[in-house]
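Here you go, one structure.
All protein chains of the complex are present and in place, except for one that has been dropped.
Coming up: chain A.
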Amino acid sequence: MNIQDYIESGILEEYVLGVLDPAQRAEVERYAADYPEVRQELTLIQQGLESYAQAHTQTPPAGMRERVLAGFQAAIHGADTTTPPAAPVAAAAPETVVRPIASVQPAEEVAASGFNWMMAASVALLVLSAAANLILYNRWQDSETQLVALQADQTRVASTMQAVEKRLDTRTQELAVLRNEQFRAVDLAGTPTAPEAKARVLYNKATKAVYVDVRNLPTLPQGKQYQLWAMDKGTPVDAGVLAAATTAGDSIQQMKDVTNAEAFAMTVEPEGGSENPTLSTLTVIGKF
């Protein structure tokens, strides 16, 4: 066959258009390999069709470059871990060899399994979160109860503390009195009516302060109180009544101020005290 006739036959155009069957394609390729003029003609025809294709160039939509290149990257790296299904290549180009390639299908599967994984992870996180909430809620309730208990405790401790501070104040004062050298102590001894009775009076002549410190006094019937008297030149002067705690010996008690005294005595008087001592009830007496 004359080569020029072969070129003119139109089979090269059909080859480039991709409409030949495999046997005809192989024949064209054989001729192209053997005859430079066939190859040259083939190249021209390809360029002609390329120009026609190129004339259809379109301005791609905004952002397509980034999307497509990112999708390409995802597809070729996603394909590394998945088995690519065989994708048949339509036999249009003699250069196109049919071989399996990674189509977008694996990428979709990867995306779908990724979605499933995300879903599972979300559910797991939700369950964990709910469990954590329950635990935290229970702990919060416990804490609330404990807080109420602790607040009650604290109130109790605070009032105890107040009482203790008050007593400490008193004791500090008492100690100050006992230590003060200005005070003179007078021991009051029991009279024959109450031989076991014993008390002491602390008297500061400069400040006129008088304190009573009971060691032992007979228990009084209801409605009676001990009353302290200062003997000023033989005349009894009222120095006040003893509180129950003082009588019991729990603490010392400051009495009324006394200007002058050479002796102190205690009598049993009706509650609230008397103007004049009931001498028959004289329980203790003592002199400086």
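Structural remarks
Criterion: a residue touches a chain if its C-beta (ideal position, glycine included) is under 8 Å from a C-beta of that chain, and two chains touch if they have at least 3 such contacts; residues count from 1.
Basically, contacts and distances are computed from a predicted model.
A single chain of the complex does not appear, and UniProt lists its protein name as "Sigma-70 family RNA polymerase sigma factor", one of "Sigma-70 family RNA polymerase sigma factor", "3-oxoacyl-ACP synthase III family protein", "Sugar transporter" or "Oligopeptide transport system permease protein".
Of the candidate positions A:Q4, A:Q73 or A:Q162, contact with the hidden chain is made by A:Q73. When the full complex is taken into account, the listed residue touching the unshown chain is A:D34, out of A:D34, A:E165 or A:E262. Only one of A:Q4, A:Q47, A:T193 or A:T207 touches the absent chain when the whole complex is considered: A:Q47. Remark: the residues of chain A touching the chain excluded from display are 10, 13-14, 16-19, 29, 32-34, 36, 39-61, 64-65, 67-69, 71-73, 75-76, 79, 84, 87, 89-90, 92-97, 99, 101-104.
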